[in-house]
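One chain of protein is taken out of this complex; the other chains stay put.
Moving on to subunit A:
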Amino acid sequence: MKTVRLPLFALCASLMLPAPAFSAATVGQPAPDFTASGTDGKRHSLADYRGKYVVMEWVNPGCPFVRKHYSSGNMQTTQQEATRAGAVWLTINSTAKSSGDYLSAADMGQWMSEQKAAATATLLDTDGKVGMAYGAKTTPHMYIIDPQGKLIYAGAIDSKPSAKVEDIATATNYVRTSLQEALAGKPVSQANTKAYGCSVKYEG
């Protein structure tokens, strides 16, 4: 049997497809390092924030799901809670220049201040490298990294996948609960959830 099977698997291996577009940032594993420029004109690296919890939020102001969480103030409140607890909040826009939703650094910075956002920094990832490294697929898509640089949460902002503002009140905010659990020294109970929202507008 084995002698029949081996060549077959070898054949499969030779037909292996091109490398996957998304790298595998995996919960429980070290989070991939990156450097990207912020709307403040500075370069920001994940390594700069070692020793602190880091929350990453994928954003696109043109997306109704993002607007759901900003117009309601839900995202800003979550940002304030996280940064007050000593965490770093990085809001990342991976929209490609070719997309109708693309915003320049100045426009993106202005939108964030109009929203009274409380992010530590807003980063532009126009070539999509950071988004691809984390497997960010939707806006919003949320990640939490612990002080040792390990990914401890990946997924949705909350438990109710909808575009309706009224659902926020009855949803479980996964970023809030995960961060609270982590700060209390407990394992994150729901470390992987299905992110929902618009597609990230990558190049291609």
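The working rule: a residue touches a chain if its C-beta (ideal position, glycine included) is under 8 Å from a C-beta of that chain, and two chains touch if they have at least 3 such contacts; residues count from 1.
We take it that contacts and distances are computed from a predicted model.
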Protein that the absent chain corresponds to, by UniProt name, given "ABC transporter ATP-binding protein", "Cell shape-determining protein MreC", "UDP-glucose 6-dehydrogenase" or "Thiol:disulfide interchange protein DsbD": "Thiol:disulfide interchange protein DsbD"
From A:37, A:77 or A:99, residue that would touch the chain that is not displayed: A:99
Per the touch definition above, residue among A:83, A:177 or A:192 touching the missing chain: A:192
For subunit A, the residues touching the chain missing from this view: 8, 12, 15-17, 20-22, 24-29, 62-65, 99-101, 132, 135, 137-138, 146, 150, 152-155, 161-164, 181-182, 187-204
